[in-house]
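Of the protein chains in this complex, all but one are displayed in their positions.
For reference, chains read A, B, C and D in written order, and residue numbers begin at 1 within each chain.
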Amino acid sequence: MVGGYATAPLQNGDTILLPERIGELTGLDGFGVGGELLATFLAAFVIGNLMLAMTGVAGPWAKRKITAAFTDRIAVNRLGPGGIFIILADAVRLLSKELVVPENADRPAYDLAPIVVAGSALLGFAVIPMGSGVHLADPEVGLAYVFAVSGIASLGLVMAGYSSANKYSLIGGLRAVAQNIAYEIPLVVTGMSVVIFAGTLQMSEIVAAQAEPLVSFAGLDIPRWYAVVNPFAFVLFLVANFAEVGRNPFDTPEAPTEIVAGYQTEYSSVYFVLIYLGEFLHIFLGGGIIATIFLGGPAGPGPAELGIVWFIVKIWAIFLLTQWLRSAVPRVRIDQLIEIGWKGLLVLSFANLILTAVIVGVLA
Amino acid sequence: MNDWIAIGALALVGLLIPLGMMAVSYLLRPTVPETSKRATYESGEIPTGGTRVRFNIQYYTVALLFLVFDIETVLLFPWAVVYLDAVESDSVSLLEILGPMLLFVAILLVGLAWAWRNGAVQWAQTPRQAAADSDRQ
Amino acid sequence: MMIEALIAVALIGALVTFVAPNRVAGKLAFAISLVPAALSLWMFTAFDGSGNALLDGSLAFESHLEWIQLGEYSIEWFVGLDGISLPLVVMTTILCSLAILSSWTPIDSRESQFYGLVLFIEANLIGVFSALDFFVWFIFWEAVLIPMYLLIGVWGGPDRKYAAIKFFVYTNVASLLMFGSFIALVFGLGDAVTSFALPDVADAMVNGGVQSSVFGIDPGTFTALVFIALFLGFAVKVPVVPFHTWLPDAHVQAPTPASVLLAGVLLKMGTYALLRFNFTMFPEQVETYAVPIAAVAVISVIYGAMLALAQTDLKRIVAYSSVSSMGYVILGLIAYTQFGVGGATFQMVSHGLISGLMFMSVGVIYNVTHTRSVEEMSGLADRMPIAVGILVAGAFGYMGLPLMSGFHGEFTIFFGAFQADFAYAPLFTALAMFGIVIVAGYLLFALQRTVFGPYHLETDYDVGRAPLHDIAPMFVLLALIIALGVAPELIFDMITDAVDPILNGGDL
Amino acid sequence: MAVYQLPQWAALAPALILALTGLVLFLVDSISPRSTDRTLLAGTAAVGALASLGVAVWFTAAGVGTPTIDGGEGVIEVFDGQFVVDQLALYFTIVVTIVTALIVVASYDYLAGHTYQAEYYSLVVLASTGMATVAAANSLVTIFIALELTSLPSYALVAILKDNRGSVEAGLKYFLIGALSSAIFVYGISLVYGATGVLQLDSIAEVIADGGADGFGGLLGLGILMLLGGIAFKTASVPFHFWAPEAYEGAPAPISAFLSSASKAAGFVIAFRVFNVAFPLGEIGSVIGFDWTVAFVVLAIVTMTVGNFAAATQENVKRMLAYSSIGHAGYALIGLAGLSADGGELVMGAALMHLLVYGFMNTGAFLFVALAEHWGVGRTFEDYNGLSSQAPVACTAMAVFLFSLAGIPPFGGFFSKYFLFTGALEAATANAAMLAVAAALVVNSALSLYYYSRLVKALWIEDPPATRDRLGQPTGLYAAIVVAAVMTIVILPGFGPVAEAATGAAEALVN
Partner (left out) sequence: MTVAVEYYVLLSMAVFCIGLMGVLTRRNALLFLMSVELMLNAANINLIAFAFYHGNLTGQVFALFTMALAAAEVAVGLGIILVLYRNFRDVDVTVPTTMRW
């Protein structure tokens, strides 16, 4: 085992991660490997449920409220304060629906698809530092990892689309893939321009790199968030991200009024819930990535313990943005979408990369 | 504790939650067997034709294009990571660290330009283009 | 540089003719072919060599050129002439010109390619007779085959495909055998030779020979094997019974000029190679295997003559008769006396001229009668007196009448064979002499049937006088034959001068 | 000589020029996608190929690669020895570029009316870039990448006649076998890397010499065998030869020529370099327990026998040539089979010479088939009957190629084959099995003469069919064929320098 290299991927950043934290709290770390494993699992469980809770809030309730607000209506308001308990009602309603499987759907692909969609989205959160020590793992290749796992979702989508044995589903699934691959590259290349600044792929490092102020005048200092440093990249990434998660104006894969509901046409009951959940998880994951690499992660005024709050604020802001666009911007056609991706964003992202590299090189 | 074990744990959770929900709904939901509702959904009409429709060839071309362009990012990542250190260290000149990437991207862009001009990323074609292309097929 | 000039002229001429339009090809080729002929005649007068080329004699028109230096062996461009090769070169050039001339009438399709190939053959033949490095020699040797293959195959008679393939396969297999064995020999000689120059090899063989065992075969056996392999390789070319079967087919099917070259020169390649390789480099083996070789020679003489006797096709008759004449040559070589070998060499030249003449006249007759069968014609004499006259003269030359070159050749061979000191030499000679009787028999028989008596022709074409460009070459040949018959010393002196070193084992 | 002033990487100029040409062609096509301006495209490609050929020749003349003792410039190492520009590299670059130039010129007519002109030419040029790079690659990494750069365009080129079932089928088979063999190749590389921990050829040799790989004999041996598999594919030799007949027959004839000459040469340069530099015979035997020459002896005999016997039974000319090219791969393998711990540069040099001569004669032969396809006379021996009466020049050239392939004087093939023969005999003193190889060489040559002369017979001696309309004289094809024929003949008198260069390269490699 020669040199720093071989051991390098095993050592963590200086940040204390959630597993150890929980280990200390519960005293599980006294029980050797088994204890550690249990602690790790607990941590994962915590994060998983945190995300689940957020999507639960977002999906049935916040979404409706926001859309209603944009169209000047009052959405759900019967159950509980502001109708918050609609969440429970919806959960029960959806879970207790009959599961209708189309006659010539080919299983098990049809059954696996929802699990893949939901699970893959959840995986991404493993490496995202949410502040206040809510940070499951911090591998050196964090960013690449995030991009990788978020790519898995499109596999789930095409599985869903193909296995439902339905024209709309098929077209939807294909559209989803075409769209994902078209915008994957701009996304990654733009992310790369951030890596050029940070000089690392490790999430905690990237966040740390954004900590110190960029400029400070008149007492208040503008943090060195990469959204500020390189707004061009920020915008690019934002757009590409919307396309990735398939939100307006890029929601062609589902495109109600075009192809009934795209790949999820034939899904009902719990399967539908899972896919739905997966989509929202993806929105949040995208938000998480943006927040981490462009908005300084959990950074914000006040003590560091508030990190998680700031982080959640940030990702909710981005969620708000998606809903805003959903009600404000019309959908692009599939051909426009593809051509925007290949002829527009791809070129722009490369331009951004080269520009960043040159500027960084010249400044340094 | 190894990061990847933690990630594995999360994957486990990510698997358990859906399964759990499935289990729950399995307990809750009714089953009313009725063939008509299992028919392929085509807005309530009688399903016509096969469901494996032939779709635009462009889906393939775009996919092939993606294969190539996505892999090139793999080759760019290491460069991006070391770039800052390399620039700050005086051992290598800027050209040495920047040049190769520029060349690499330039070649890629030549490829993209070619694909672009030859309609690989062009989704819909006007009849005139189609006519012009027909001799190329 | 003279030899290079000869070859170059012929090669370039070949290229030019090949691309020339068909109308002019024949005349162009003839005009070109006159150049080497004239050159070689000049060389004949300017010849200043002495001794045998392989056994450190002084060469005429020698030229050396480093070619390839690879491993421990060097291959070089090495050509030169001595008393044996010069007459053959002269004969080649003259015969080629005459052959071209004589083919104006019969060749009526794709002329440019035909004459191009003929000139190409001429170039390679000159190379064969003048090359003194094994590789140069072998390349020319092989290069003769391809155009001849095409000549027979493209312009030949009805059965040409079979004949061409047979010729090609026989000769190529033979060359492969010969090539392999010679290379093996050079390797066997080890450090004694550092190049493939024939003089070096001959020198190493004559004094010393193979010392160490090669590939686990002891030197004696190895040398013997190589000797036999080489002999077989050349015997096919000569040809010697029983390897002669390709010859009649090739001759009968080949167009007249091709058979002229075939009989006149290509067969001499075989005997020439025998003389250069077997009979110069392997004195001991020659002694050892004298009897069987002599037997083979006599068998070819008698058997060839017998076969000729049985034929009715004029061309076949001449073809088989040349088998038996080659038998004389072998006999003279194996006699291994001055007169024997010298006579054999002389016979090569004279037979080249005579058989050329015979084939030409047969060709002329065929041109007008469109048949070669003895049965189908008679009494041609009064229709085409000149051609027939020359035919008769050539036939007499064949029979070895005095004042014709054939006489001197055969006489010296027999004379030498009688002196030969291997067992039963006189007996063999006597048998061979008996061959002459048969030759006379079939030739006279054929002539009597065809030329004399009342005129009659199965295939009734109107037979008129042959055109001048058919007759002229035959006159030239006849003149040469008679000249050599009257004054053999023209070439015989230089031949003997070149032959002696062989017999005295290299030292003069 | 101006070579001094240039930067190190400029030593790769031949390959770089080719790459640049390929990109330029792409740009041309991007600027006007619909254009089928054959003159411009073919011209560009030809100029590129010739330019890189010129540079390669110039480097050789300037003494790049020749040891400094002999007044040369010594071997130039590029990118920390990932590439070396030595005599071998330049020699094979020359071979490849010559073939490329011939192909491009010939394609000018063959592709008339074809839609994908620019793509075709740029793919050809890129493939030859890969070959030129292979020639200089000195590390398993660069070798593999260059190899793929050679293969991928070739796959596409074989299948470029999109609506021709034969072409597509050929492309599929070529691709499938190719992908398989490259997978095996890279797995072999990974095993060698596992055993030695390095991928640069000379460092591998050092590690082995220092006994660094002693523990991993089995791993290394297996790796070497797998490398052999990949090479066998590229050189179309047993056991990965069965793609060759299909691919060559189905592919457009110029591409068949390209694959069977240049691509094969590229495969051989890998074999020569890898096995000589990375696994020198002396040490390797003790580590992996066997000498790889054994494998090559077997491969050589089997390959040449299989190729020739199969060729003898063919009715389809292109297929016959394909099998015969397998046979020639067997001949060239002798160059490796004849190696021994102490030298053997003669036999290897002979193999190099054979590959050069082969580059001319085989390319020419396939180009004649291309001409026949251009005429549309058909593809079997019978269809070729009596072509000579209508196209004497081309048929003469074809006869030259065939006899040269058979190894008959007075053509270049004779010398290269002869030197292979003598080289084998010399090697026989060290390794008796080489006697069998030499014997196989002779037997196969004799056999090959049979089927080659069959074609000559068809061309020259058989009578043409009653109805065959006039045959055109496409300029490009004729030019390429005539040039190839002339070179095939001229190489014979000019064999001295060729032999010199080849043996020089071999010596630099072996010792």
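Descriptive notes on the structure:
Here, a contact is a pair of C-beta atoms (placed from the backbone, for glycine too) under 8 Å apart; a residue touches a chain by one contact, two chains touch by 3 or more.
What you see is a predicted model; the values in this text were computed from it and never measured.
If you put the hidden chain back, the residue from D:G48, D:G171 or D:G504 that touches it is D:G171. Note on the undisplayed chain: of the listed residues D:A19, D:L90 or D:A159, the one touching it is D:A159.
For the chain missing from the display, the contacting residue among D:A19, D:A46, D:I76 or D:L191 is D:L191, taking the whole complex into account. Summary of contacts with the chain left out: across D:D29, D:E249 or D:E345, the touching residue is D:E249.
Counting the whole complex, the residues of subunit B in touch with the unshown chain are 2, 60, 63-64, 67-68, 70-72, 74-75, 78.
Taking the whole complex into account, subunit D touches the unshown chain at residues 140-141, 144-145, 148, 152, 155-156, 159, 162-166, 168-173, 175-176, 179-180, 182-184, 186-187, 189-191, 193-194, 197-199, 246, 249-250, 316.
Everything that follows uses one rule, which is that only the chains that are shown with their structure count from here on.
Put simply, the C-alpha centre of subunit A and that of subunit D have 52 angstrom between them. Our note on geometry: subunit C versus subunit D, Cα centroid distance of 43 Å, whole angstroms.
For the pair subunit B and subunit C, the distance between C-alpha centroids works out to 80 Å. Listed for subunit D are no residues, as none touches two or more other chains.
Applying the touch definition to all chain combinations yields A-B, B-D, C-D. Residue ranges of subunit C in contact with subunit D, taken from their complex: 18-19, 66-71, 73, 110, 113, 124, 138-143, 146, 150, 153-154, 160-161, 164-165, 168, 172-173, 176, 180, 183, 187, 215.
On subunit A, the positions that touch subunit B within their shared complex are 10, 12, 17-20, 36-37, 39-41, 43-45, 47-48, 52, 92, 94-104, 114-115, 118-120, 122-123, 125-127, 136-139, 144-145, 165-168, 170-171, 174, 177-178, 181-182, 184-185, 188-189, 192-193, 195-201, 260, 265-266, 269-270, 273-274, 334-335, 338-339, 342-343, 346-347, 350, 353-354, 357-358, 360-362, 364. Taken together, the subunit D residues at the contact with subunit B in this complex read 23, 26-27, 29-31, 33-34, 115-116.
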